[in-house]
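The following block contains the structure, expressed as structure tokens.
A protein chain is absent from this complex, but the other protein chains hold their places.
And now, chain A:
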Amino acid sequence: MTVTGLSPHTHELSAGVFVVGGGPAAAWAAYKAAQAGADVVLADKGYCGTSGATAAAGTGVWYVPPHPAEREKAMAGREALGGYLADRRWMARVLDQTYEGVNELADTGRYPFPPDGAGGQLRRGVQGPEYMRRMRILLRRAGVRILDHSPVVELLVDADGAVAGAAGYQRRHDRPYRVSAGAVVLATGGCAFLSRALGCDVNTGDGALMAAEAGAELSGMEFSNAYALAPEFSSVTKTAYYSFATFYHEDGTVLEGAGSQKGRSVIARTLLTEKVYCRIDRADADAQRAMRLAQANFFLPFDRMGIDPFTQRFPVTLLLEGTVRGTGGIRITGDDCATSVPGLYVAGDAATRELICGGFTGGGSHNAAWAISSGTWAGRGAARHAASLGPLTARRRVSALGGAGLRPTGKPGRPGAAREVVAAVQAEVLPYEKNLLRHEDRLAPALAGLHSTWSGLRASLYGGDGAEVVATRQAAALAAHGRWMYTAALARQETRGMHKREDRPGADPSSRRRLLVSGLDEIQVRPDPVAPVGPQEYAGLRAAS
């Protein structure tokens, strides 16, 4: 590869497929690309095995045996909640692929799923540390080269605009690096705006920023306002067991209408003016025991603070998880998780999950299934693409695409400015009254604020040639996400899925379309020309074939 403008100490590698990220989506992509014969490099911002939402949190998985009635029920489950924006053809594919993948994790990966008492195993959930430790072992066995503590900051493209690698910074070696590759898979997770939600501070939306710079579109960015419950002082946004909870005012009276699944808005609205308390008081002794075994990390804050959550009330908060448990992300244009940019594939939370979740959260089961399935398809698709290029890959002249935070358009600013950018973005995206309880009167000024933050940072935010570049790129990615999110939120003039507009209650049947946003300095928004395949359309398709 011929590269221009390389600093002399840049570490250079080449690969058939370069996978960016180190969570389940990246791991499945790298594993499947290697199985397909590609020479694979995987680079993670942190450590592949502990980094990202799954490793820290653990997940329920949308694992449904292939019985027609069960599959039908599974697909129908969240369709209404998602505002009928999901696509049944994709749901069916994901259910098939997830079933196969989880079985492989059990059989080849030797993940110790609990026995089901009838000679089989219960495979509907995974503990994060165990799952990701096993995935790392699988990668090692498959010959994947893993680079830990090596955040990627920008994509490289060839003269035709096809993605030809990516570049980043190796923290432990204190040096920039580049990987030239036939294809790149972005599996960098979602964007949780550095809100301290469990395991999510590495998820700053870097992949979407890089993809947008290459010209890819995003989809579902209005559905990026997932807020998760956590004990007030903590990071532990494990939410399943709050379905056994009752919520209270400070004086001990019940907070009517509050709940975990439905009724988070009530909690948010109350939190604007007073504290909200919680007690997990609707679980019997058996359920309590089972909870402790299933989700040890849920109890860490309580046990360490000396609180008995079953008998004592504790204050709760809502932390923004953005696109991690929201559904927005990079738009997919093919069954192999390709994007509109040649050579660029996406998987996991970096990609839109509207295809299987519509506008409702993918947390609880769908997201984990999506990471496995989309990772598998993206890995194979990237391997196929890389193979099709043949020896041509090595001779490509590449240029680097990174803009904001890397190559300011004006005079480079002083170091340390990334922190101020992050604070400015957080001030617009974290408050419940702006992002969760949405209204044009609050969205529009928030968006204007974010636009001005963007123009400022685009002109001057600069990370130099050291590790600071990681922070400046993260800050730029957060700002871009905020703007995409609110642009789409203003464009969707109705209430649908998790996007709830106080000024536009109710769904508008003519708006049953996914929304695409694109661009950085100028942001465009348009309805997706591809219509969702809902239950009726799917039945029609099946009848026709």
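A few remarks follow.
Throughout what follows, a residue touches a chain if its C-beta (ideal position, glycine included) is under 8 Å from a C-beta of that chain, and two chains touch if they have at least 3 such contacts; residues count from 1.
In the analysis below, contacts and distances are computed from a predicted model.
The UniProt record for the undisplayed chain lists the protein name "Ferredoxin", from the options "Cytochrome c oxidase subunit 3", "Peptide/nickel transport system ATP-binding protein", "Ferredoxin" or "Cobalt transporter". From the options A:Ala159, A:Leu272 or A:Ala290, the residue with contact to the unseen chain in the full assembly is A:Ala290. Screening A:Gly205, A:Gly343 or A:Gly534 against the full complex identifies A:Gly534 as the residue touching the chain left out. Residue A:Arg282 is the one among A:His9, A:Arg141 or A:Arg282 that touches the chain not shown. Across A:Leu13, A:Ala142 or A:Leu300, the single residue that touches the chain missing here is A:Leu300.
The chain that is not drawn here is touched, among residues A:Gly101, A:Gly199, A:Gly402 or A:Gly482, by A:Gly199.
Considering the complete assembly, chain A touches the hidden chain via residues 45-47, 49-52, 55-56, 80-81, 84, 111-115, 122, 125-127, 129-131, 148-149, 171, 196, 198-202, 231, 233-236, 240-241, 243-244, 259-262, 282-283, 286-287, 290-291, 293-297, 299-301, 303-305, 507, 509, 512, 534-537.
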